[in-house]
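This structure is in structure tokens; I'll ask about it shortly.
For this depiction, one protein chain was excluded, whereas all remaining protein chains were kept in their positions.
So that you can tell them apart, the chains are marked A, B, C, D and E in the order they are listed, and the count of residues begins at 1 in each.
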């Protein structure tokens, strides 16, 4: 099995509802360093799984939809806690949609990891 | 599948028995940068897999049992080589016990990785 | 010249005023991974420049004043853009105050670096 | 499941054929930071999966075959685009051959990851 | 003193002349992860030393002149060994020229660091 990973980042504000979050119930923010991993069993006729430039471009298109925003104001996330693991799924699902629309063949799975600091990160893994 | 990872570290002394270890048969030591990854298929009603603060606290409780010790003197490891991969299992198993005692629902697996330097690390992965 | 550095992090929300900031004029946020470096010419009678545990504790006390906050609402920063370099100075100055109050001898300078992502960081360096 | 990973690097020149590669069709080069992960279900009588010194030595033997070369001139890669994911497979397969020749028991899989920059990497995973 | 640093990378081919270089006399290549640090004593009226977006853009313009090239064929480097430290100076000097042309006030120095691997890097520091 092959995989290709590209890294980008987003800087957002948000707050959490629920006592478990303690001080993170206040409006605060995060830089998420985002790693998107694309998987597939075979290389194509160009000898690649996926063009790294294209992968970066797709990830960048998805992160741009979140970047420099207060996620508490985003209709798409109304009533949701935009936790690190929740956002990993959002980005993975949006990447999956873009891959489907591009008609990229040969990709069978994707994992998105969001690093919220040097000591904590979260991932979501799905098939395509 | 979701995962949440938290990072901590321990600083220990130990020695190894067996010719394969060469100079590492002498009493020496290591800083292990420890990554604990918790996995599960769904987010809970708070929109998280596991509170990152709680995950850090549990990992810290486990690393505290090892920190600033000579592992050659620990009864729990008598007759054992406390290799990086062995210690990854020790920490994973102790975390699994704590998760069971806490009654944390929804977690199905755990992976613990110990980085012994910038050029070598080892992991142990298990289900919960 | 000796130095000791400890790392911590803060997660904050803020917005910037000024056209130069483009989309960062919107309310957003950041994780700042904060490195505080303490410098001095000599080691003390314990063979250290500064206890690393104490250094971590002091840095943690300063970052706690900023953590999980919307900096736009902090009276201390009224009318200021809380840029990465500005916050590096805030943290350095607050650390300098604490060092003075603790009466820590032998420290002659401090540098604080805030990493806002994997591709951008800023520092402030001052004498003590 | 246990794993042990060691890190090394290679510095090579190459070019790519195919319009998808854009400017990378020109002769250029890369440093690949190479992580080789060895997996197996049990520790041996020495309490290890694999001696880290031996793992480093084997990886180093494989990377030496590529290091400081123009891969466009290597007969082994004639007619191939030596993409990051392609080279990950080359190194994984060569490591697998060496493990078989050494008669190392207990290893069931290997993953090789090549980091081509701080924002892009690729992997190949196989069983043994 | 304040500083702002941005990170980019280039992927180049080259060879070295001189016995000291051993196998690096052969045509090979490197990814250089490039950190450009801009220094100055004061923040401007926007509360910044330098816009991070502008800094990234300027660094990117300079690295684009080198990226995906065989430096042995570049007239600007004829008769020169394009060592890591030499290229750090090339990039620093080109950035200094661009800063002068942009008329950016308040910057007094620049440091450029090129990481050629996870275990080796080189820098050039100059005033502006």
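Keep this in mind: contacts are C-beta pairs under 8 Å (C-beta built on N, C-alpha and C of every residue); 3 or more make two chains touch, one makes a residue touch a chain.
None of the values given here were measured: they were computed from a predicted structure.
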Based on the whole complex, identify which of C:52, C:76 or C:102 touches the chain you can't see.
C:52
Specify the residue from the set B:4, B:90, B:104 or B:119 that touches the hidden chain.
B:119
Among B:57, B:70 or B:108, residue touching the chain not depicted:
B:70
On chain E, what residues meet the omitted chain?
16, 18, 20-22, 80-86, 88-89, 116, 118-126
Interface residues of chain C toward the undisplayed chain are 1-8, 43, 46-49, 51-56
On chain B, what residues meet the omitted chain?
7, 9, 11-14, 23-24, 26-33, 67-70, 116-119
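Quick note on the criterion: only the chains that are shown with their structure count from here on.
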Given that chain B is a copy of chain D, what angle of rotation, in degrees and a multiple of 5, matches their CA positions?
120
Taking each chain's mean CA coordinate, chain B and chain E are separated, in whole Å, by 40
Among the residues of chain A, which ones contact at least 2 other chains?
7, 116, 118-119
